[in-house]
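What you see is the complex with one protein chain gone and the rest in place.
Moving on, here comes chain A:
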């Protein structure tokens, strides 16, 4: 008995010692700067403290890209163009560029002062190398679809084409170290805007090949040519950007340092903001009531539109009156103002206002106005008519929805409104994590689906092609010949700009006004708190940020 107890005691003690030893890991390399709300450091250095929602998925230009990856990349690496404070396209590492008369050949003259952090200039070959890598089957970028307008890109991605995987056929060429030439398939007017996306950023062949599998995994496996450099990256915990003194436009960068720390909970983020640990806090709807009157409360609109897909594979939803009734029967204003409360605006459109300006100065939105904006009474009339045509009294639809709190409440709200205003309708909500939801949508295994779309460039086709009958994302059996005709033409024929826009307006009217193929919900906004001394924080419509022009004025 004594012997047994001694073993027990010894092992317990040993275990405790082992665990005590482990603790050191948590305390490693504490920052020397003192982090207080008043910023003890701020006298000499301008430091911005931010929260991030999770680990950076990838810093490869051909890696999986979410808002966070893209935010970090566009602050540490620079491509041919970037988006400015007002989402306008401005030059990145180029001095100038030329477009041929037919709009099919672009020649970019690179800025010789745009250097990588290893001292080498950013060359035309860095682009050629990175772009071909993004399209090669072994290293294909999830966003390779953006290469579509470039000559040869679609064939290289098509397994049935003889050119499959032959990246050398891509219409891109380094004429000399500082001159890059790109051939397009179609003269898309938005090509320079497309180039602001990180999937078109350069990678220096020499450095990347040297790093092999390790490329972009740690701070030491990356080089930078942007306004900032990544100097610290503790995974899933914190990372630091510091001003790149060798950046060609260094004089316009004011911040010395940006510290990101991973914060996985909105309440925590708000608490950290209150104690001054961070300078910007993103708000979810439950916190908006508390802060909406504060001077530090800000909202911005995203280029993201949400809508209800109505699956016409389902017989009852083939009836246009039923679809129109659903679109009209619920209060979109209230959903934006009382449920979302984050600056979102109610949508009676797919192409949102302020997105595209026509050559004559008008907004694309003006011609169609609010589509299908009717009263509950009108909706009920249409509903009754639809029910009579179908010869039924009651309908039950399953509504696919997102699983986050905010969008859950919107789905609940829609359900209540529709069931209240359309007698005989029952809605069953089916919440799914996004990946699973997309699978069900793509298989058309749903009746109604709360869905969304975000554009890459400012052109109406970005939203409208989703519903082309042979499009990859038309998950609802919508088919209209005139619609298809317009969209097909709009993607290849750019000769008559005004005429093209007019036709696209017609297409939007067919989609929503005539057919009610979808019920637009809202254009998403986002709300955040920003400390008054933080100026010029640039929130882009695509949920990314640029810190190049951000300053701290205390």
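Just so we're on the same page, a contact is a pair of C-beta atoms (placed from the backbone, for glycine too) under 8 Å apart; a residue touches a chain by one contact, two chains touch by 3 or more; residues count from 1.
Rule of thumb we're sticking to: contacts and distances are computed from a predicted model.
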Chain excluded from display, named as in UniProt, from "Thiamine biosynthesis protein ThiS", "Oligopeptide transport system permease protein", "Multicomponent Na+:H+ antiporter subunit E" or "Thiosulfate oxidation carrier complex protein SoxZ": "Oligopeptide transport system permease protein"
Residue in contact with the excluded chain [from A:274, A:289 or A:377]: A:274
Residue touching the undisplayed chain, where the options are A:72, A:144, A:241 or A:418: A:144
Selected from A:389, A:439 or A:553 as touching the chain missing from the view: A:439
Per the touch definition above, residue among A:60, A:332 or A:528 touching the missing chain: A:60
Residues in chain A touching the chain absent from view: 1, 4-5, 7-8, 11, 16, 19, 22-23, 25-27, 30-31, 54-55, 57-58, 60, 63-64, 137-140, 142-145, 157-159, 213, 215-217, 234-238, 261-265, 267-268, 271-272, 274-275, 277, 432-440, 442, 452-454, 472-473
